[in-house]
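The complex appears here minus one protein chain, its other protein chains still in place.
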Amino acid sequence: MTIRVQIDPFEPGALLGGFCAGRSESGAVVSFTGLARAEHGATAALELESYPGFTEAQIARIAEDARRRFGLDDLLVVHRTGEILPGEAVVFVAAAARHRRAAFEAADYLMDYLKSRAPFWKKEHGPEGSRWIEPRAEDHDDLERWEKTPL
Amino acid sequence: MTIRVQIDPFEPGALLGGFCAGRSESGAVVSFTGLARAEHGATAALELESYPGFTEAQIARIAEDARRRFGLDDLLVVHRTGEILPGEAVVFVAAAARHRRAAFEAADYLMDYLKSRAPFWKKEHGPEGSRWIEPRAEDHDDLERWEKTPL
Amino acid sequence: MARVLLFGPLRDLAGWREREIAPQPASLFGLKAALSALDPELGEAIAAPGVQVAVDKALVRGDVALAATSEIAFLPPMSGG
Partner (left out) sequence: MARVLLFGPLRDLAGWREREIAPQPASLFGLKAALSALDPELGEAIAAPGVQVAVDKALVRGDVALAATSEIAFLPPMSGG
């Protein structure tokens, strides 16, 4: 299980390739890649802030919870901070499990958590100024799905 | 939207890297990679058969359905046939959408379809002989989820 | 001469994958009867409820007319991924 918060850009394909390599008992790997959207010119850049040490620890806690809850073989979370340009990857999550349902649900669950509960703060810079982004109502609804349905 | 059925091995990371590159309006890319399991020595190889022409057409039909149903920006399906060794990738599905829910659901839906309805026949070769694999009961249940919940 | 394709376990059962059936059957039901006469075990296997039939790469149900150039595929339960 690996958790990484980094300023350097990353290539999602390289992460998935490394994560899949050498697995001979995991039948299923699900990955999520979050990309910064240009919003057709309305967003020039994102600025992501973390609380070094605390952010990694909080993600590790929920990742360990997901590993146990879904019976995962392995898990990788990489999250960028700093300035992120449109088209660049912001977050990458990969989950490996014996069967696909567990891998899908774990990646989905982790993303719901990262979107609305992980210690990151996100500012959008555009031609009309800058604004802090808060989770959308859908993000809160998404997270609630897991609280309502004990597995 | 790309559908490919091929005998040549593929590297899931290279496919995801290519699929994500140059996207500036899709915020979410979900990928599924199905790997051949060794089953701790019980499986020496998988043998996958397709019906060339028919298989691609059937997948394209369901992929187009998924694209419309989930409002996807793009979709990639690569499926191997022939002899596949443990640890090698059998199938790769990637879905790009504006937000993550659509991308997760589309990849999940496509895999449920591929597991139990796509024209492939799968034989497992092991030290104790060979056997044809049919979808598990869970695979049928998984597919039924989509029929019960109109979106 | 209808061209018949067998997939998956049907191919193992019959011992062949592709075969031309002469004389030309006028319909799918006629072809099924001809295959049963040729190999009763295969005839029973292709009549099983999970087996689908494609004529010229389109799934069909029930009986359909066959042309001399038709390609008829018997498709046992599928499983990919």
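Before moving on, here are some points about what is shown:
As written, the chains take the letters A, B and C, and residue 1 is the first residue of each chain.
We adopt the following convention: a contact is a pair of C-beta atoms (placed from the backbone, for glycine too) under 8 Å apart; a residue touches a chain by one contact, two chains touch by 3 or more.
Since we're looking at a predicted model, the values are computed, not measured.
Every shown chain that the unseen chain touches in the whole complex is listed here: A. From the options A:G22, A:G53 or A:P127, the residue with contact to the unseen chain in the full assembly is A:G53.
Note that of A:L15, A:A28, A:A95 or A:L114, the residue touching the chain absent from this view is A:L114. When the whole complex is considered, the residue among A:G17, A:G34 or A:P86 that touches the unshown chain is A:G34.
Residue-level contact of subunit A with the missing chain is found at 34, 48-49, 51, 53-54, 57, 79, 90-91, 111, 114-123, 132-135, 139.
What we mean here is this: only the chains that are shown with their structure count from here on.
Look at the CA centroids: the one farthest from the centroid of subunit C belongs to A.
One simple way to say how far apart two chains are is to compare their mean CA positions; for subunit A and subunit C this gives 49 Å.
Between the Cα centres of subunit A and subunit B there is a gap of 22 Å. Between the CA-based centres of subunit B and subunit C the separation comes to 27 Å, rounded to the whole angstrom.
In subunit B, 34, 111, 115 are the positions where the chain touches two or more neighbouring chains simultaneously. In subunit C, 81 are the positions where the chain touches two or more neighbouring chains simultaneously.
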